[in-house]
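With one protein chain held back, the other chains of the complex are shown just where they sit.
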Amino acid sequence: MQKTVKRIMMCTLAIMLAIPALSHASDLVDPALKPYSPVSGISGSLKSIGSDSMNNEMTLWAEGFLAHYPNVQIEIEGKGSSTAPPALVSGTAHFGPMSRPMKGNEIDNFEKRYGYKPTDLATSIDMLAVYVHKDNPIECLTLQQVDAIFSKTRRGGHDSDLRTWGDVGVTGRLANMPISLYGRNAASGTYGFFKDNALFGGDFKDEVKEQPGSSSVVQGVASELAGIGYSGIGYMTADVRAVPLAVSPNDQCVAAAPENAYTGEYPLARFLFVYVNHRPGSQINPLRREFIKYIFSRDGQEDVVRDGYYPVTQLIAKEQLEKMSIR
Amino acid sequence: MPDSKRFTGAGRRYKTKRRVKIADWTAKTLITFGGLGTILAITGVFVFLTSVVVPLFYPAEVNFLHESEISENGQGQSTVLVADEYRLSAWSAQKGAGRIRSFRMDTGQVLADLDIFDGHAPQALTYDADSGMLGAAFADGAIQLVNIGFKTAFLLDETNLPKKIAGLEVGQTAVYEQGIVQRTPIGQLRHLRLEVNPLPVIDSGYTDIQQMAVSMLSSGPMVATLSDDGMFRVQNIVTRRNLLTGQETSTMSGGSLELDLADHGMPKFLGLSGRGDTAYLSWEDGHLLRVDTRNNQRPVVAEEVDLLSGKNAQITALSFLIGKTTLVAGDSQGQIRVWFRTQPENATSNDGNELTMVHDLGPGPAAVTSFAASMRSRLLGAGFADGTVRLFHVTSNQTLAEQKTGDAAVSALAIGPRDDLLAAITPSGFTAWEMDRKHPAATLHTLFGKVHYEGMNEPLHIWQSSSGTDDFEPKYSLVPLIFGTLKATFYSMIFGVPLALLAAVYTTEFLENKALRARIKPLVEFMESLPTVVLGFLAALIFASFVEGNITSVLAAFVTVPVSFVAAAYLFQLMPVHSYVRLTRFRFYLLLILALPAGIWLAGVAGPVLERLLFAGNIKAWLDGQIGTGTGGWFIMFLPVSAVTLVFLYGFKINPWLRSKTANYTRFQSGVVEFSKFLAGGAAAIALAWLLASLLTAIGFDSRGDFPVLGQVMGTYVQRNALVVGFVMGFAIIPAVYTLAEDALSSVPDHLRSGSLAAGATPWQTAVKIIIPTAASGLFSAVMLGLGRAVGETMIVLMATGNTPVMEWNIFNGFRTLSANIAVELPEAVIFGTHFRILFLAALCLFLLTFVINTLAEVIRQRFRKRAFQL
Partner (left out) sequence: MDRQEDISTIMTNGKGNPNPLFRAQSTDGRLQAIAEGKWFAPVVDQSIEKEEIVLAVKEFNLWYGDDQALFDISLKVPRGKVTAIIGPSGCGKSTLLRSVNRLNDLVDIVRTKGDMTLYGDSIYNKGVDVIELRKRMGMVAQKPNPFPMSIYENVIYPLRIDGINDRRILDEVCEKTLKGAALWDEVKDRLQKSALGLSGGQQQRLCVARAIASEPEILLMDEPCSALDPVATAKIEDLIYQLREDYTILIVTHNMQQAARVSDYTAFMYLGQLVEYGRTASIFKKPQLQETEDYISGRFG
């Protein structure tokens, strides 16, 4: 969420995230993805403005990229997906990471300025988890129940409002406690995605406490026994658990595990995008080209895993690179 | 000059030195400029804010763009019209024919005439604008879904293009390969073509489908059909793509419902909601059947509604708004009504929802013949039988524009994908208007009044300004934000102002040690230099969880600490005179070391006891209304009232009586009497409060319930609440109030103080009767300064509340203020869009609020000053 420029911070972050995840890293990444091989003559500066959920990811990519090209400078700002389109339009940023696709009028603004639409690159896969306190015994929630908990419109079709944990079937100490809701603020792509998919397009309740960042949602839930909140799977800590979700009362409960994201069974899986300004038919500037190639290389996708997200397959990577005419 | 003997030996210059004159003039000019400049700057800010806000209220502009004739191909009237996003071409479909045509808007030249159904004419044709899907059902039971849309490609290699194309200038267009080519502002050639992608044919086996509707769900298309024999069927086609293998698997599921068509015949219209959860069947006479299709294997009739409610008219057109949740019905008299489902408490339907008429867009010039809904906003276009075309914004009930195209009925209408075009097809041809809708979502009514938004049960004040998708409707009521600002100010003033004022009175009137007084002031000002971000952080992370764990103890502390101070004072008086006088210098430290910890300890002990007695053992559950009665709440609210009543009672009745009886008591005895008076008074206050509380509960008023204003003060507990934030914000405004109050109090002339003390008044009496009334104008200014700071406080609110836009006075839940809202939302708002301008309107409101408060304060302060100026 903060502007990160100091390399020391990035190194420490990378090391901290790398140690527990290193063991997993190689298993998840598609073996068909090739490692990144650097080229010569790369220098300059890159700036990325956009999603908070993708902030750590961008940092890891930047760190990995800088390991190959120490002369390059990279600045990363992550205040929310909605900050990416204006930055791309005004040219303030080269990359606009967004955890949701661009809206119609955002694309229009870009097109009005440049005459072509922005290019979206699907760089990684995220699962949006519904977190509860680690001592909360709830086993499964249907999307309709999630909708009834978080929204006031209940478009999912659940009959009644769900206000206390007892209403969802939890017994014991929690039964009478009102559900304490945590969420993101409206600039966030996570907010938009959750609203569209879990609330069926409806409106959040006024009582949802808007947190400025993905990790603060998890922190909030961890601090309150009666808490519930949504955030990227990469932000899970030991003080919370991710509740398995079911698409409807008739369907099975699907846990927020990696395999479920790829099969399409987990209902809240999404792509994380990086938007770039690429004039159709033109050759992209070498620095940016190499960064994008890094993202879609084995190294870049291993960074994705380190951050807690899921890598794209070689097929998808190839598709994305084609969009930029990069072979 | 007289040449007389001089007293001092030196003389006096009678002419002012040039240098002094210049310095004088320069200073005067600079100061005048500074003063004028300040006024100009403030006016400039005001003008700037207003200039950004005023365009919100500009009306929409609709201007004629194209008119052309489209060649008749004998296939009948078009029923579907869709324009492309660049306003260059459009396509239309004719129901009877099964053909679609794309044509240039400006000339009417046909670009492509496509027979998409291999010559078969469909029995039922439907178009879902939200997904761009055309659906057709045929006599042999086949159902064909076709994706139709304009695709953009860039022609990069210009050398192989015909000269006419390659030679296009910026903005010019030409026809090329069934599409249109245009040169973009940066010099590229953009080719726009209609692309038709049929989905695999579905062999449904139902041969007499008369009506059809289709919606695109995230899992795949959903199709609803009605056959001649009254069988209503729904089918979901679910496609999942495995991201690893790229494989797609499709499954179909559905069910049917038999309808009795004897009464009304075949319905004229079949619609399917955007989420696939409801289907609507409507007849010309206004009868509507709503079918619940959430369980697609068993659709059931949910309710029957009369759209016309007795009017002598017929329904002539029916459509949806974006999202396909809101139904729009137009009748033969030109009346347009807007309906959507609400969930009233006493719903009579089978699924708890009721279709409710929400907006009435007024009568029209002739029968409504066609509708068009915007793909971006809540705009609605309506075409009438006499060729009139009207543009409405549904949520705010506004008619934005009206245009005319000849005299023939409008058969198909379209709003461009970017909300910048309105197009109509009539028998005489095609007409298009360019449209600038400006900001229809922002009217004084939607900003400050209650609005009935889609999906809500009643008109409400809602602030929910943005989201990540397009079909969301932003809700811009400033009222919850203004309420939040007032709530924040109120609670922070309650905590901060009394503390600051009393502290100022203490340091000026009671503190004898001048050296200490000189040190306290910079210390308090040091408090002011604490960054509010840090305070907000502390509040959010530390205070909030602490208070949550000890709610009743914290509440008890507000009573026990002052009470223990007063009790300590009474006990102090019982001491023999000599020790009393000797120790009186140290009473501040004694209070700090003895009474304060005693008060806190007492609060800690009293907390659980109070929780059991007043709140049935669990205050959070009690606040939530789950357990206990309202007596506890009333008791807390009545306690200060009864305490004050008793003080008055004492003052007027009991004290004089006591004084006469105890005139000859010794000092010690008098002290005992005073102390017992205090204890008795405390007990009486508690008893009185309890009595009143029980009385109110017996009558039936619950303190957590609907009692006006007071009932709202205690409600469900939220961790980040106004109690914590108010306390911390109070802490932040204390230095400002203290400094000014202390200045005001110490500037009261000393001779008044001496006069009062000489007359035998105690320092407290002097303060209350003489000093404070004299310094009233300064104290008032101090309070107003605190108020101004509280109104504009952003950081603490941002970090320590949940920024929830609730409109409740509940001290135990949060709020969203104008200032915090601007801080959170401005970075992401599209520059000069509606949201952006409304945030500026919020800033303007804040500006005006502060301006009005300050002006009022200044007027009152001047009146106070007049009384005291003679001193």
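Order of writing sets the labels: A and B. Residues in every chain begin at 1.
We adopt the following convention: contacts are C-beta pairs under 8 Å (C-beta built on N, C-alpha and C of every residue); 3 or more make two chains touch, one makes a residue touch a chain.
Quantities reported herein were computed from a predicted structural model and do not represent experimental measurements.
The hidden chain, counted over the whole complex, makes contact with B.
Within the whole complex, the absent chain has one touching residue among B:Pro198, B:Gly230, B:Gly625 or B:Pro773, and that is B:Pro773. Annotation: of B:Arg6, B:Arg19 or B:His578, B:His578 touches the absent chain (contact as defined above).
For the chain left out of this panel, the touching residue among B:Gln123, B:Thr697 or B:Ser756 is B:Ser756. Those residues of chain B that touch the chain absent from the view are 514, 577-578, 580-582, 652, 655-656, 659, 751-762, 765, 769-770, 773-774, 867-868, 870-871.
The rule is short, and it goes like this: only the chains that are shown with their structure count from here on.
Spacing of chain A relative to chain B, judged by their CA centroids, is 27 angstrom.
On chain A, the positions that touch chain B within their shared complex are 79-83, 86, 100, 103-106, 108-109, 114-117, 125, 152-155, 157, 159, 164, 176-178, 180, 185-189, 191-193, 195-197, 200-204, 206-212, 223-224, 261-265, 279-281, 312-313, 315-316. Of all the residues in chain B, the ones that touch chain A in their complex are 152, 154, 156, 184-186, 188, 190, 218, 240-244, 246, 274-275, 277, 294, 323, 325, 343, 352, 375-376, 417-418, 453, 455-456, 462, 464-472, 475, 480, 545, 548, 618, 620-621, 624, 626-627, 716-720, 801-806, 813-814, 824-825, 827-828, 830-831, 833.
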